[in-house]
Every structure is written in C-alpha cells, then in structure tokens.
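Sharing a structure, written as structure tokens. Questions coming.
As you look at this complex, bear in mind that one protein chain is not there, while each of the others sits in place.
The chains carry the letters A, B and C, assigned in the order they are written, with residues numbered from 1 in each.
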Amino acid sequence: MDRKRVAGPELSVAPLIEYPVDHKRWTPQQEKRHDSKRQPEDMRPIYLKTGLIGQASGSAYIELEKTKLACGVYGPKPVKRIGQTFSGRGLLTCEIKFATFSCAKRRNQMRDPQEKELSQILTQALSPAIRLDLLPKSAIEVYITVLESDGLGSCFSAAITAASVALAHAGIEMLDLVAGCSASYIQTGPARSISSGAESIPPQIFMDADLEEEKYEQGSIVLAYMPSLNEVTHVLQSGKAEGSIISQSVEHCVEACNKIYAVMHHALLESVKENQTQL
Amino acid sequence: MTSVADAVVPGQRLGHVQEYIAGAGTYALQDFLYASVVGLKQISRTSDNELPTMTVQRENSQSAIPEIEAIVTCKVVRVNPRFASVNIMVVDGKPCKDDFQGIIRVQDVRATEKDKVKIYNSFRPGDIVRAQVISLGDARSYYLSTAANELGVIFGTSVAGGSLVPISWQEMQCTKTKVIELRKCAKPMQ
Amino acid sequence: MSRVELLTPEGLRIDGRRPAELRKITSTTSVLSQADGSAYLEHGNTKVLAAVYGPREARRRAQVLHDRAILNVEFNVAPFSTGERRRRTKNDKRLLEMASFVKQTFEPVVITSLYARSQIDIYLQIIQHDGGTLQACINAATMALIDAGIAMTEYVCACTAGWVESEAAIDLNHIEESSDTSEVTIAMLPKSGKITLMQMESRLHVDKLEEVFTLAGEGCKQIHEVIDKTIRERAEDLAKKMQ
C-alpha cells in the first residue's frame, strides 16, 4: 500500500457550473443592449479617482461598472538599464498586467504575448502627449493592473484614460490628456449576404461593449484621442467592416472622448481641491 | 486662497500667444497658450511694458531631475584619482525619488591650480557635497563641478567618527579629536 | 518502420546516388543587403543561409579580448524546415551545441589577431533540413566570411560520411542519417589537409574508420572546388561591374 501519496478517487467529474435558471443568453437585437438601461451610443458611467497608491509619484483608479483597474506612475527616475545609449529624450515604459482572477479563464502569472503587445500599444498611445524632451536621460514607468475585466476593448480604453490621469497627477509635463474609448460592430439584423443582395440592416455600432456583447461582435475599434489638441494618438481596429462604418465609428469615438475628457478634468480638479484643504 | 475656478488641467487653453508669455508649466502651440501641468493659473506682471507671463503653479511637484546649472546636493560614493563618483539626492532644493549618478572630475574640483588637485585631499567617501551640474554627461552619469566658493563638502565625518567643521576653504577640523583633515570645503552660507 | 533498403544490390542509394557521390551543390554569395557578408548554399534539399556581421564592437564589454576578435555564432532553425513543424526556442540545447561546433571550427582559421577588441558574428539560418546541416552550415559560413572580406588562412570545407549497410558512403541525407547508420562530420582545410573538426555521435568499427575518413577527405576536396568556382565567378563579375 503506497502510504506516501494519497490517491485521488478513481472516477472524477468536472465541476458543473450551474447557471441560474433565468440566465437567458443575450442575443443581439436592434437598439437593445446587454444591460437594457443603456442605449447603443452611450457609455458606462465612469468612476475615476487619483491618489490611490501612496508610494507612486502619481496614481489613478478607474471603474466602468464591472471593469476595474488601477494605475501607478513612477518617475521621472534615472534609466536603470545602463546598456541604453545616451538619449536626449525621456523613456516611457508601460506595463499592463491582468490579475490572474480578472477574466473568466484564469490568466497565468507570466505576462503573455497579448499583454506584452497591449503594453507596447499603450506606450505608443501615451507618448505623443508627454513632453519627453524636458526629461533627458530619465525614464517614466507606468504600471497598470486590471482587477476585473468586462470586455477587453473597454478594459484597454480605460487603461489609456487612467494612465493619462495618473501621469498628470504625477506632475509630469504633458501636452494634453489622452482619452480612450472603444466600440464594437454587432450584426443585429439579418446579415447582408452579397450573393442574394437582400436589403438588411448594416452592423450597428455599440459604444463601450461589455464581455457579453463582445462575443457577438463582428469587429471592434479602440481609439485614443487628445481632445483639446484634436489629435488621434492611437487607433486599433479589427474584424471586417465597411469603410463607411469605420469613419462613422471614428466620429462616435471622438465625441465619446470629449465626454470622457470632462470626467478626467473633474477628477484632477478634485485632487487639486483635496490638496488645497490639506495645505 | 485662490478659488478652485482657475485650477487648470494639462491641455487646457489659457489664452492667446499675443496676450501672454508662456511661463513655467505652460507651452505655446500655434498661437495658443496651453497648460502642461495640473495646478493653479497665475498671471504675474513683470515690468509694465512687456506682456504679463502666465504660469501654472503646479500641485504636487514632479520629482526633480538634474538640469544644467542646477545646484545639487550629493553623497560621495567612490573616489579614484581621476574623478569622484557621487549619488545626486537633491536638485535645487527638491529631493528626487531615486538617486541619479554623477561624477566630479579632478579638473572640475576647484577653479585655481586645476592640475595640482589631489582628489583624496578634496573628497572622501561618505561626504555630503554641494555641486553644480555642468553637463548631461554620458549615458551613465552627469558631470558636476565644485569650482565655485560656495560649492564643496558641506558635511563630513572624520576618521575618528566625529563630524567635521570647515576652518578654511581646504581644511576641516574634527569636533571630537580636533584633528585637521584636508577637504575642498564649501564657504558656509550666511 | 519497415526496413528501408538503404543500398540496392547494384550499389545505388535511395536517392539514386553512388556511395561516393555528393549531392548537387548550388551556392551564391552576397544575398542579403544588411549583412557585411552573406551566402546561400544548397546541398541537395538542405538549404542554408549564412550572414556575417563584423568585425564590429562587441555587444558585451566583458567578453572583449585585447589581442584578438571573438567569434559569435548563432543558429536559427526555421519552424517549417523539418518534416513536422516545430518551434525551437532561442536556447535550444541542440542548436547551441551545433553553434559551438561551428565556432570551434573557425577559431583557428580566421586570423582574429588582425581585428583586436572586436566581435565577428556568424548567423546561420536553416531554411530546409534534409540531413547534413552541420556540413552545409560550415561551407556556407566559409563563403559568407570570404564575402565579408575577413582574413582567413584557408577555406574550410566540411563533409559527412558514414557506413551504410556494407559500404562507406558520403554526404548522407535525412533518411540515411535517421536510420541508425554511423556518421562522421569532418571539417578540413583542403590545401594543407589539416582537420579542424571531427564530430561523431554513433558507433563505428575502428578499421572502417580509416575508409570513411579518407572518403570524407575527398568529399571536402570536391566541395572545395565547387565553392571556389562560385567565389571566383562572383569576384570576377564584381570586378567587371566596377570597371
């Protein structure tokens, strides 16, 4: 009898995930969204607060109903890797990490290729807005931890918004804040099949889609935009879509970014008022 | 207390380039003035004929980085015949979160008789030195100089462990054992 | 798997060659625009691309030798090069071993003392693998070094040979290699006859070794002629272009 190892039961069955009885899968219908309170063109309410992490030079926490992420900014600090050649401009490095519990399927501890690429994209989205030329030979590090993700597109756009607020809170000189927003195209009516040419509804643009809606999306777009300088710092579109829908969704996202800009403005003024009362 | 009304956010338009001059915390782009930091908008009128300058007094100061001509306070880490390498801790009175690397070359220690300088008679590891940044240097460290009178060692510990007090521009005395050690001292600020 | 008949009674091998016959070698130099020297070589279906950068500043200051250049070889296998697709990571032990073989082969041949405190990089890219990769890489590296204008005492030509059923055979392809025949890879300086590398990973009877060894030597000489012809052609046509 092997006493060292406790043998498991011969027959083991995967745990049954019981969905609540009234769990009705959302199917895309015209003008109706997964959470019925929202119209297709409006965003989820954003809760944004600075000063979450004491240690960091600047930090921000953002919540869009079920998407929650925290961002810490450290710097400007000396460039650690000596191998770098002399650089007259500051070096911005961003790192996005999904907490292992943040998605339906557990993500592993190591950064997988998707997180590496999202970090690269975030660096490209933020760097046009930061005055890196005033910080020679130094580096700014932005760390984002996604606590709960309800839709990857909305999660990434929230990361852009939170990072830019954290940078402003850290007192780093910036040309403008960067607002991020995402949208998905979902085929609600019968798809227009080219062969039969049957007239039908083109895919509809759902702003800030959540996890459930993303499963039915035909394509998605994420836009990072500097509202007052009127400049797009990053655009990421995937999936098949007509040219007309793309330009329509770019306009929608630009309007949404202006709204988000107001929330960021308010959050930063909030932190100014707080400092006033402490002085 | 200035009202929160004129607190500004980066990217906020402050005015026309013709009306104001861009001060600290602001920048000018295509005939408009924008704020570049979070803070309170201040308009300071220097002399009457010029335009007033617009500055934004920043909320929490960004941790400082050494700039050219900045007065820095640093701690001597290593000394060798050609230069003393130091950790820059404070820049223009503002502490920086992580220490920057700097070196004081032997020819930048003092202004007179540059070639006769003995580095071990100027700095010892552990001294606190006030210096001025003369160049961004190379990828690794900034170049500093202690040539001016008010630059040099401001605090040091003697061999016996007592703290050193400057008695001349190149001698310091240990408070405990009264032994005189040679340093390039800073003229005490009045 | 069924016993594959490696050697027909009439003395022909699977791909129709005689035991002492090399595969078709086609090669060309300066194929890449960015590399200082580059070469592409085909031994039958084994296709290898070699690129040489250098002599240039060493990447890691610590490795620099004050009196001569250091040689750095990197092997890279395309995922589609073998039969079934396999992604090999950067520090795959087999590749590092092959890289050190190539490095040992070229260390005595390249006159590194001329390029003190520098680094010469040889990058070998295997595009298709049909046996004899080490020999193809060494020949391709030789041509790439020559194309880069790096001083070498002599050409280095490599050839594999082995004992197939009842005869010594030369330039084994993948099927012969993988059907547990013994196989020797030799890198030789054709003019002086010196051997810079001899590598064997299987068992071979001592008195057969002599025969296999001389056969591989002839193989190296034949390869030397083919490579030499290509290099002289390229040099002439370069000279013509320059007039």
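The working rule: a contact is a pair of C-beta atoms (placed from the backbone, for glycine too) under 8 Å apart; a residue touches a chain by one contact, two chains touch by 3 or more.
Rule of thumb we're sticking to: contacts and distances are computed from a predicted model.
Engineer: I notice the complex is incomplete. Of the names "Ribosomal RNA-processing protein 42", "EKC/KEOPS complex subunit CGI121", "Mediator of RNA polymerase II transcription subunit 18" or "DNA replication complex GINS protein SLD5", which is the UniProt protein name for the chain that's not shown?
Structural biologist: Not shown, but named in UniProt as "Ribosomal RNA-processing protein 42".
Engineer: Using the touch definition from the header, name the shown chains in contact with the chain that isn't displayed.
Structural biologist: A, C
Engineer: So which bits of chain C touch the chain we can't see?
Structural biologist: Interface with the chain not displayed, on the chain C side: 26, 28, 31-35, 38, 40, 42, 45, 47, 49-51, 53, 56, 59, 74, 76, 78-87, 89-91, 121, 123, 125, 127-128.
Engineer: Extract the touching residues of chain A with respect to the undisplayed chain.
Structural biologist: The missing chain touches chain A at positions 98, 102-105, 107, 110-114, 116-118, 120, 123-124, 127-129, 149, 151-153, 156, 182, 184, 194, 209, 211, 214-215, 217-222, 225-226, 229-243, 246-247, 250-251, 254.
We adopt the following convention: only the chains that are shown with their structure count from here on.
Engineer: Taking the touch definition from the header, please name the shape of the chain graph: line, ring, star, complete or other.
Structural biologist: other
Engineer: If you average the Cα atoms per chain, which one ends up farthest from chain A?
Structural biologist: The most distant chain relative to chain A turns out to be C.
Engineer: Quick one: most central chain, C-alpha centroids?
Structural biologist: So the chain nearest the centre of the shown protein is A.
Engineer: At what distance in angstrom does the C-alpha mean of chain C lie from that of chain A?
Structural biologist: 51
Engineer: With centres defined as the mean C-alpha position, give me the chain B-chain C separation in Å.
Structural biologist: 60
Engineer: Could you say which residues in chain A touch two or more other chains, in rising order?
Structural biologist: Residue numbers touching two or more other chains: none in chain A.
Engineer: Considering only the defined contacts, which chain B positions touch chain A in the complex?
Structural biologist: On the chain B side, the touching residues are 1, 4, 7, 9-13, 25, 27, 29, 34, 36-40, 58-63, 65, 96-101, 136, 138-140, 142.
Engineer: Show me the residue ranges of chain A that touch chain B in the complex, using the header's touch definition.
Structural biologist: Listed in rising order, the residues of chain A that touch chain B are 57-58, 74-79, 82, 84-87, 129, 131, 135-138, 168-177, 226-229, 264-265, 268-269, 271-273, 275-276.
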